[in-house]
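Apart from one protein chain that is not included, each protein chain of the complex appears where it belongs.
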Amino acid sequence: MSCNFTEKLSPMMDGELEREEAEQVKLHLSSCLICQQAQLDFLNLREQIKSHPYEPDASAQRQAIKRILRSEQTPFWQRKITLPVPVFSLMMLALFAFVAWSVYSRVTRPGATVPVGNYAYQDGLDLSRFDKGGRAVIYTTKR
Amino acid sequence: MNTRAKLILILLALVSSMMSGSRLRSTKASPVASDLKRMQFQIATIREHAGERTIISSSVIEGPPGTDFDIDIQGERFKMNAKFLTDFDQSNVLAIRAKLQTRRLYGYSPQGLPLYEEDEQSPALRLGLDEDIILLPFGRGSGEDRLKIEITPAMTEEPVYSPSGELRPLTINILKISPDGIVNIRASKIPHHYEAEARLLEDGREIARASANLLFEEAQELLLRSDTQAIAVKLKINEFIRSRPSDQVAINFDIHRADKSGNTREPVGLNWSGVARLGADINYDLSERYAKKYELRFNIKIAKGEIVD
Partner (left out) sequence: MARQNDEFISIFNEIYPNLCRFLECLIGERASAQDVAQESFLRLYRFGLYRLPSGEARFWLYRVARNLALNELEKRRTRAKHSERVIETFTNTPPNPEEAFAQSERRQKVLELMESLPEDQRAALLLREQEEMSYSQIARVLNVSESKVKSDIFRARSSLRARWNEMSDRAARTS
């Protein structure tokens, strides 16, 4: 059994319905057993979720804030790099090829310049998603 | 450290030494204090969205103090040019004169012609080396998506001049290219500080003289007082032009007749301009405004202590 008003019970419980609509739903509730049961079930679920037993771990909380304020980071040279052998080999090969090409290009193009403005086309970036007509703003901020 | 990690580190060190920047210009110059260090500007274009930061492009400019740079953003309907003139003084303060010009396609006229909304701002900023400049091309915004440009200045340990006395060249390292070439960075080093001298001549004879230190793109007044009169010249250097045999500057000035105390102005010539060779005189004839033959003569030099290329 179902009722068309049941779906509106959910936003009504959350205070997200317009006043007039909420009044209509309340009026319907007074005579619809299906919706009354649904509302009871929804409220029961709310109680279950809200009363989920959670005891804060004070020690973990203290450790967490200490770590954050110290912002400890594993130094780069102590981090592990885990790669499958074929992937690692391909990467090394690509790196060697790039180094060789760099050396070659410097030898054959003395005084080569950084190609300022010579950008490769990659994934597009649509500027209109940022543009809401606002005026440019510039300011300084402490690091 | 295992062998694989060692190998990676060695290769990365090799690659990074290959990826040095461009050599734009390198000429012999008179060495200044050897303890002057190069400055660095890290420019990152960042997208802030749903609490996440994504770096769209990143570049590092390195050059002597006084290096200027431009950031251009070019989209289909929006264009911005942000110009930064930087000066770093002995008190460790970075003085930046920014000029922001934006142009946005607003719509179309009834005739189908494009209509643009343009804006220009010229803010002056002063910051220490522990501060960043934040540029929001589209404003602070209220939405979830924001484009931000972060400019981080820093002082490097590298001297401005190499041991041979040559000025180390300006470099731009592009760490991450922006998609579709939307963001472009340009850098240059031109002199900012000049010494200007103005002389008033009557029938070829000097009757008044004034001098001033000029900052690039900032107007400065010179008051020339003679026995009988005074003229106030508001002078500005608009452009530095590299040229041979000597560099040039484009100037713009207004001339007002003033009383002896320098007040009570009456315009004599407004918005005059010209191109002056550095160190050489440039003359302007004021005769048609006066009965006698009067000339205004400028001589502009680069200020002492300015880093020259």
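So that you can tell them apart, the chains are marked A and B in the order they are listed, and the count of residues begins at 1 in each.
Rule of thumb we're sticking to: a residue touches a chain if its C-beta (ideal position, glycine included) is under 8 Å from a C-beta of that chain, and two chains touch if they have at least 3 such contacts.
Since this is a predicted model, take the numbers as computed values, not measurements.
Asker: Given the contact definition stated above, which residue among B:K6, B:R53, B:R126 or B:K293 touches the chain not shown here?
Answerer: The one listed residue touching the chain not shown is B:R53.
Asker: For review purposes, identify every residue of chain B that touches the missing chain, sorted by number.
Answerer: Residues of chain B in touch with the missing chain: 50-53, 144.
Asker: Pick out the residues on chain A that sit against the missing chain.
Answerer: 7, 10-11, 14-16, 38, 41-42, 44-46, 48-50, 52-54, 56-57, 60-61, 64-65, 67-69, 71, 141
Here is the rule we use: only the chains that are shown with their structure count from here on.
Asker: Report the inter-centroid distance (CA atoms only) between chain A and chain B in whole Å.
Answerer: 40
Asker: Taking the complex as given, what residues does chain A use to touch chain B?
Answerer: Contact set of chain A toward chain B: 77, 81, 88, 92, 95-96, 98-99, 102-103, 106, 111-114, 116-117, 119-143.
Asker: Which stretch or stretches of chain B touch chain A in the complex?
Answerer: The touching residues are 1, 4-5, 7-9, 11, 14-15, 18-19, 21-24, 47, 56, 73, 75-78, 80, 82, 98, 100, 102, 104, 119, 121, 123, 125-127, 130-143, 145-147, 152, 171-174, 177-182, 184-186.
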